[in-house]
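Below is one structure, written out as structure tokens; the observations come after it.
Moving on to chain A:
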Amino acid sequence: MVAQNIFFGVIAAIVVVSALRMVTTRNIVHAALYLVAVLAGLGALYILLTAEFVATTQVLVYIGAVMVLFLFGIMLTKAPLGGVMEMTGAQWPIAAVVSLLIGGVTVYSLMARFGSDRLTSDGPIFRTADVSDEVFSTYIVPFEAVSVLLLAALIGAIVLARKD
Partner candidate 1 sequence: MEATGFDTWVLSLAVFLPLVGALVIMMIPKAYEAELKLVALGSSLVALIVGVYSAFQFDYGAAGDLQFVVDKGWIDVINSRYIVGLDGLSLPLLLLSLVVVPLCLIYSWNHVPEPGNTKAFFILLLILSTGMNGTFVAQDMILFFVFFEVVLLPMYFLIGVWGGEERRYASLKFFLYTLFGSALMIISFLALFFLSKDSSGELLHTFDMRVLSDVAGVGIIKNTQVWIFAGLFMGFGIKVPMFPFHTWLPDAHTQAPTVGSVILAAVLLKLGTYGFVRIAIPFLPEGAVSWAPWIGLLAVIGIIYGALACLAQTDMKRLIAFSSVAHMGFVMLGIATLTDFGINAAVFGMVAHGLITGMLFFLAGSVKERFHTLEISRLGGLLKSVPRMGWILGFATMASLGLPGLAGFWGEFPAILSAYNPGAGLPEETFRTYMVIAAVGTVLAAGYLLWLYQRTAFGEPPEEFAGHEIEDVNRLEWIAWTPFLVGIVLFGIWPNLIFNVTDDVVSGITASVEAIVAGG
Partner candidate 2 sequence: MLLNQFLILGAVLFAIGVYGVLARRNGVMVLMSIELMLNAVNINLVAFGVQHGVVSGQVFAVFVIAVAAAEVGVGLAIVLLLYRNRRSINVEDFDLMRG
């Protein structure tokens, strides 16, 4: 258990720091790379939670596809790639207060509610096959809906981004 906890601690620290850097850095490409770090760290945490399929998807979809998309977006909008720009608006103090409020109240409620709940370590472990069984039986309709959504998003993105 200790090993797990240490692992969690290290990963969580990396994730949080990367996330903070991501929203504060002035370089947009750096921000994208910090996001990669966050996503990868989360993937590792999924492994820790025995969710192998989610971890795989995380890596494939997020780090593989989404990040590439982001980088393309950054390039296409001609952001100053190496340069430094004022990335944070003048209203950042308000944003900070709001996010602190939200974070604070959420953390407080979580502490109050789940203060000492332990993760059950002896529960069933779901492998990819179990996930697919569930997806294609109980959640077949949402699954189809998500498929259609992806298709619609695909077409929508093409329509929007087309030059003419």
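For anyone wondering why these and not others, all candidates are chains of the complex that A comes from, given by their letters.
The rule is short, and it goes like this: contacts are C-beta pairs under 8 Å (C-beta built on N, C-alpha and C of every residue); 3 or more make two chains touch, one makes a residue touch a chain; residues count from 1.
Being a predicted model, the structure only gives us computed values, none of them experimental.
Student: Any idea which of 1 or 2 touches chain A in this complex?
Tutor: The answer is candidate 2.
Student: Looking at the complex, which residues from chain A come into contact with candidate 2?
Tutor: 1, 4-5, 8, 12, 15-16, 19-20, 22-23, 28, 31-32, 35, 38-39, 42, 45-46, 48-51, 53-54, 57-58, 61-62, 65-66, 69-70, 72-74, 76-79, 85-89, 91-92, 94-96, 98-100, 102-103, 106-107, 110-111, 114-121, 123-124, 126, 130-131, 134-135, 138-139, 142-143, 146, 149-150, 152-154, 156-158, 160-161
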